[in-house]
Structures are given as structure tokens and as C-alpha cells.
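Complex shown without one protein chain; remaining protein chains in place.
Chain naming follows the written order as A and B, and within any one chain the residues start at number 1.
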Amino acid sequence: MATAVASPPTSAPPRTSEEERVRAARRRDRINAVAWRLAGYAFFLGLWEFASGRLMDERLLPGPVDVLRTFGELWASGKVPGAFADTLTRIGIGFAIAFVVGAAIGILMQNRLLNGFFRDAVTIGVTTPGLIWALITAIIFGNRPWGPLIAIVLTTFALISVNVAEGIKALPKDLIDMAKSFGVGVVRRNRQIVIPHLAPYIFTGVRFGFSIAWKVTVLTEVFSSSSGIGFEMRTASQLFRLPEFLTWILAFYVFALLLEKVVLEVIERRFFAWRDTIKS
Amino acid sequence: MSATDTRRDTGPADTAAPDTVDELPRRRRSHPVVRVLRSSLAGRIAFPIVCLLVWLLAIRIVTSIWPFAVDVLPTPTQVFSFMWDELTGETLAPRNVYETFGISLRRLGIGMAIAMAIGTVIGLGMGLSKRVNAFFNDWVVAILAMPNLAWALFCSLAFGFGDVGPIVTVVLTGIPFVIINVREGVRNAPTDLYDMARAFGVSRADTIRHVLLPSLMPFMFAAARYAFALGWKGLVVAEVFGGEDGAGWTIKFWYDAHRAYGVIGYALLFVVFALLFEKFLFDRLSGYFFRWRPEVNAADVVEQRFDAPGVATATATADSGNGTHATTTGPKPERGAGGDETRRSHDG
């Protein structure tokens, strides 16, 4: 008994220090992680810079510094905003059509007959490489503007359909029944339950769809377009200007990544914050 | 759907066939013929027929407006007779379809082997050490988000025509999936089994061989499947730009020859080939590797994961690390990010 009584006072002072130790350890862990992440950046960028000109010919593998300098030159030539704008317009229009088509199919798939009808269409849409659509539309439409648009629609609609269908399938029937039992009207039911429930599904579809849409757009531009990022890439590669080529693709890649990672994710987090709070 | 699994509280069961609509009680019994006509099978059969009709109709309409479009628009008969010629070995291309796919397959195999080897090492490191994870994480995400077009074009320019460019493209397209899956496998390590091994004093070597490696197998398998499906797409793009032979190059051959029926026919062959490979080889392998899983047919699980877009690819690839958060918030809040990345790369 004596030991039991004696132990709390002796363990009290070390407890706080222990707490501090743990906090310090956590802080150290965080700093460590950041340091290692920076080390990763340094390593890979350094490797890239080192490889260019030493492991591989400088003209074949321009280093990051070269790419930045080329970007400066391209920017100064004034071609960049125009090319970005062309590509973004194309993505915007194509993706908007894909969204409407995809959402419509997703809704129609609730019907059994149409579900069977569209199931294979969706599978084909998900599994067929964008390259194939790009080539087919390019050969049929040449460089008419709707060739790339059709390619974008065909590669992205399925993702939207799948997400919409998933969302509808997972509608919270219990909540809807609850609302019905309280005599809540159709309009309010839709606004308060159905739409908030579907919104995240649709948004996820948009996010994935976008990440695919931009890649396909650039790909189609490579084959059949006289403007846009893909066209600039094709020109640069035909002239064997690797720095320019790399700069175009990297610039748009960084732009798209920022858009989908930062912008879309911030929007998602802001609007759908309730989902995380519910989870925890 | 990996896309949505994060916040879904429902299990994987509801991702099964979407026919559940059938079972709604409100449906009244109707005439059997009507029922057959309304069934999902009827829709499935109708789909190719409608497609063919739309195709023929489109040709009819377009050629009535622009008569000169006849050359550009291929008819279904042209396409199918082209495919038949290819399959029987008669071709105008320098190599027949079997040699062509053989060449591509060899490149894919080499690329996948390299990707699996390197990816496993990095994935193990990232799963075991937070520092290694912090070191590589953003770069894995970056490589994953890179369009394979960029790799393909770059490799064709940098390595010239031949085997190297396509193989490097396959490695670069496939490696993020291997890394992410292996990391996830390490993170989902069965700790209760490790404790068991420790309590019985089993040696380290035996624990690795009988506990660690088998528990990683499903993740490795998922990795191989993804690396195959996406590496294949990447390979074809690479061959289009930097090959002298192979499936991609042959599609480009027909494209350059302005034979639309050739492009479409070859594209169909290509898709069929990938699907067959996927269904037969991978299903066989998964049946063999996961024969210890009698309760759920492992083939089905992996199958669903891969095939049906509506199923979480994320169990294996979850938390692929959405760059900024994976290291700080741990796996749970980011679940689905992996699905994101995976899904995201299902492009051309």
C-alpha cells in the first residue's frame, strides 16, 4: 500500500516533462518530414540538372534551369497566353458536353433496360485509351474543331456517368423516408436531401473528369489542331526543339495540377466540409 | 467508385451490379414478353445493334451532304473484313498482327518487370519509413499525374526510334502504381499475425517469408494489374511516336496511310486484346495466387476493383498521398486520394 501512496507524487513531475518530451518529439518528426521532403526536391531536381549535359546530351535532356529560361523566352514571345486560352476553351467546351451527356446517362442508367444498354458503353468509355479516340476523330474529322471535342466527350463522359449513378444508388432512403413522414414537400426534400447528397459525387466526377480531360485534349491537339498546347508541342518536337517541347508540356502540367489539386480541392473542402465532420 | 468511396458509409456490396433497381417492390408483374423487353439483357443486346445502326445512318447522312466523304468514313463491313484479314495473317502492314502484338508485349513485359522491381523497393521504403515517404511522396504524385503523352513524346525524342523509348515509357507510367500499392500493403500489415509470430518465437526470416510476403501479394497483384493496363496505354502512345514496329506504330501506319477502317479495326483489335489478356491471364493468376481465399472469390474482388469503374480501386491504392497531406494527416482522412490518382490516370 505504501508504494501505491508514494508513487503518484513521484510520477507527477516527470509526467509533465514526459508530455513535453512527446510534444518535442512530434515537432521533431514534423521538421524531419519537411526536411526530407525538401531533400527529395533537391535530390530529384539536382539529378535532373546533373543528368542534362552529363549523362545525356543537353539538347536531349534540358535541365530545369534551361526549362525555366525557355519558359521566360516563350512568355516574352507572347505565345503562351494564346495557347493556354485555346486549350482551356477546348477543355471547357468538351468537358461541359461530356458532363451533360455523362450526367444524363448516369440518370438514365437507373432504368433497367437503359442500364443494360449503357453498361457496355460506360465500360468501353473507361477502358479505351484516349489515344485511340484521338486518332479516330483525327482521321475522320481532320482538323475541324469538333474532332477534339468528340474525343474529349468520349473519354470523359463515362466517369461522370459512373459517379452520378453511384450517387443516385446511394441516396439516403432513410432520410427521405424520414422527411416524408414529417410531411416535407418534394421541393424541399430535393433541396435539403437529394441535392446535398448528390453534390459531392458529382464534384468528384468533375475532378476526375477534368484530370483526364486535359490530358486527352493535349493529345488530340497533337494530332489534329492548329492551335493550343498540343499543337505547340507537335511543332516543337518536329523542329526537334526539346527545351521548348518540355517547357510547353511542363508549364501546362503545372497549371493543370495547380487547378485540380489546389483550386478544386479547396472548393471541395469548403463546400463539403460537413462530410469530414460527420466522419469524425 | 474510388472516386466516391471516401465518404460513403456503405460497403462494397452496393457497388455490385446496378440491377438492384429490379428488386424494388413497387414494380408490378407484367406480361413476360414485356418483361424480357424491359430487362437489362435486352438493353445489352440492343447496344451494339443501335451502335451499328447509328454508324450506318451517319454514313448515309454525311455522304448525302458531302459525297466526297465516302473515302473518309469507313463502313462496318470494311472494318470487319479488315479485322478478319488481320487475324488470318493477311496484311498490308510490314508485320502481321501476331508479330506486332508479340513485339509490343515483349516491351511491356520488360518495362513492367523493371517497374515492379524498382517500385517494390521504393514502396517498401516509403511504407516503412516516414522520412523515405516524405522524400519520394510528391514525386510519385507528380509522375502519376504526368500524361503518358509527355513521357512518350519525350522518350521518342530523347532515345530515338527503337525499344528504349517505349520501355522507359512503360516503366514511368507503371511505377507510381507499384509504389503506391506496395506502400499501402506495408501500411496494412497484419500486426496481429506479427504479434503471433513473435509470441511463438518464430525467426525473422520465416516471418518475412510466411507473413510479410504473402500479405503483400494482393497489393502486388493489384499493382501488376494497373501497371499492365496503364503501361499498355502508355506503350502504345510511345510506339506511335517513337517506334519502328509494335501495335502503336501499326495504328500510326494505318493513320498515315489514311485508312480510317484500318485505324478503327486496329483499335478494336487492340482493345479486345487488352481485355482478353486482362480477363484470362490475370484472372487465372489471381485464382492461383489467392486460392486460400475461399469465402470471397479473389478473382472477383480484384476483377471488380479493376474492371467496374464503380468499385473502389482504393482499398489497395488508397492514400496514394495527395501531395500535401499524406504525411501529416495519416491515411484515414485522405482515403480515396489513391483512388483519385488511379482513376485520374485512366486516360489515353
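One rule holds in what follows: contacts are C-beta pairs under 8 Å (C-beta built on N, C-alpha and C of every residue); 3 or more make two chains touch, one makes a residue touch a chain.
Assume contacts and distances are computed from a predicted model.
Trainee: According to its UniProt record, what is the protein name of the omitted chain, chosen from "YeeE/YedE family protein", "Nitrate/sulfonate/bicarbonate ABC transporter ATP-binding protein", "OmpA family protein" or "ABC transmembrane type-1 domain-containing protein"?
Mentor: "Nitrate/sulfonate/bicarbonate ABC transporter ATP-binding protein"
Trainee: Among B:60, B:210 or B:258, exactly one should touch the missing chain; which is it?
Mentor: Spelled out, the listed residue whose C-beta touches the missing chain is B:210.
Trainee: For the chain not shown, which residue from B:51, B:164, B:202 or B:275 touches it across the whole complex?
Mentor: Of all options in B:51, B:164, B:202 or B:275, contact with the hidden chain holds for B:202.
Trainee: If you put the missing chain back, which residues of subunit B would it touch?
Mentor: On the subunit B side, contact with the omitted chain comes from 192-193, 195-202, 206, 210-211, 214-215, 217, 291-295.
Operating definition for what follows: only the chains that are shown with their structure count from here on.
Trainee: How many angstrom lie between the CA centroids of subunit A and subunit B, rounded to a whole number?
Mentor: About 18 Å, centre to centre.
Trainee: Report the residues of subunit A in contact with subunit B in the complex, numbered from low to high.
Mentor: 29-30, 32-34, 36-37, 39-41, 43-44, 56, 60-61, 109-124, 126-136, 138-140, 155, 158-159, 162-163, 165-167, 169-170, 200-201, 204-205, 207-208, 211-212, 214-216, 218-219, 222, 233, 237, 240, 242, 245-246, 249, 253, 257, 261, 265, 272, 275-276, 278-279
Trainee: Show me the residue ranges of subunit B that touch subunit A in the complex, using the header's touch definition.
Mentor: 1, 3-4, 6-8, 10, 14-15, 18-22, 37-48, 50, 72-73, 130-132, 134-139, 142, 145-147, 149-150, 153-154, 156-158, 229, 233, 236-237, 240-241, 248, 251-252, 255, 258, 260, 263-264, 267, 270-271, 274-275, 307, 309-310, 322-324, 327-328, 333, 340, 343-344, 346-348
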